[in-house]
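Moving on to chain A:
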Amino acid sequence: MSGSETLLAIDDLEVTYGKVSALRGVSFDVDQGDFVAIIGPNGAGKSTLSDAIAGFVDYDGSIEYLDEEVRDRMVASSVDIMRQQNRTIGERIGTLTDRYLTKGARTMVRDGLIYCTEKRNLFGEMSVQKNLQLGTYQRKGNVSQRMDFVYDLFPVLQERRDQLAQTLSGGEQQQLAIGRALMSNPRMLLLDEPTLGLSPRVREDIANALTQIQQDGVTVVLCEQNVTFAMDLADQVYLMENGLFARQGNPETLRGDEYIQSVYLGE
Partner candidate 1 sequence: MVAGRSHDTNREDIDMNDNRTIPVDRRSFLKATGATAAATGLAGCRGSSDSGGFKVGVLAPLSGETSDIGQSMANGAKLAVEEINGEGGIDGSDVEVSVKDTEGDPSTAKQKYQQDLALDEDVDVTTGVFTSEVLMSLMDAIAENETVHLTTGAATPEASQLVSDSYDKYKYHFRTGPLNAVQLGQNVATFALNVFPDIDWNRVYLVMENFDWTRPVQDVIEPKLRDSSDIEVVGADRFSPQQTDYGTLYDRVENADADAALVAMGNTGGQAVTSWSRGQRPFGFGGIHIPGQLPSFYGDTMGAPAYSITQNVATPTSELTDKTQDFIGAYEDKFDSLPIYTGYITYDALWQYATVAGDLDGDPGNADDVITGLEESSYTGAIGTIEYHGEGQRFAHDVIYSQDKVNPVFQQWQPDGNGGGTQEVIYPEDFATADYMKPNWI
Partner candidate 2 sequence: MVDILPIVISSIVKGSLYALVAVGFTLIFGVGGVLNLAHGATITIGAYAAYLIGEGYALGAPGAIAGAIIVPGLFGALMYIVLIRRVQDDPVIVMIMTLIASIGVESLIGQIGPSGQQPQILVSGNTPEVLGVSVQYHELLIVFVSLALIGALFLYVNRTDTGRAILATSQDRKGAFLVGIDSSRINLWMWVLASVLAGIAGLFLIPSEGLSADMGLWPLIFSFAIVILGGLGSIRGSVVGAYVIGTVEVMTTSLVDPKLTGLTPLLLLLVVLFVRPSGLFGQEVQV
């Protein structure tokens, strides 16, 4: 890690859902221009980590993006909404708070932290083009130029520009999700499982796109089950197991790690 600016600083991060601890004390930093990958098996806590960084989950410890605590501009706590269903009416009212109403979503996007969720959260009943347009909702700029950039990156989106998002294939949807994120002109792109269920062909397209994005100066944090895919792209890799980092280092070092070789690289 060079001496460049620290974009994201995470310190002793803990997240619990009821009695279950999803993250149990995670610390790491991401500097401007880094490509960081968080790898690990399903259920290790990667999605929770990305949700926490994006402000969707309440947490203990500290997450600072651009020196500002994420907690102070939470977007929403979807976990709490889920939990509501288990409660009596009285409790339900008591625990719902203003938290869901903060201006978090606006400021987060304005500051360039753009999140691509595992579920993609596209606007299914809108055309590809409109989905992309909405990407510029907070961060305007030269829309057509950005659109051309995205279409260059993912030519298939241009072919399908007038199709409804929900009619796209899984791979196309993933490209659209990344494309929409890029429309927001991200400073840091946070991706959760972008290759899940995709064909090798599409994976390759996405890999190329991510490489180019990083070259353009965008910081990338990638949470990924596909270890090979992540290691090929990242400068710095963290292996997460049971809510903790089990290994960390650059890809070369980790490829040599016996544990990673036997469990994740199948060698």
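Here, a residue touches a chain if its C-beta (ideal position, glycine included) is under 8 Å from a C-beta of that chain, and two chains touch if they have at least 3 such contacts; residues count from 1.
Regarding candidate selection, all candidates are chains of the complex that A comes from, given by their letters.
Bear in mind that the values here come from a model prediction, so they are computed numbers and not experimental data.
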item	value
Which of 1 or 2 touches chain A - same complex, any copy	2
Residue ranges of chain A touching candidate 2 (in the complex, touch as defined)	54, 56, 75-76, 78, 81, 84, 89, 92-93, 96-98, 100-101, 103, 105-106, 108-110, 114-117, 119-126, 130, 133-135, 137-139, 180-181, 184
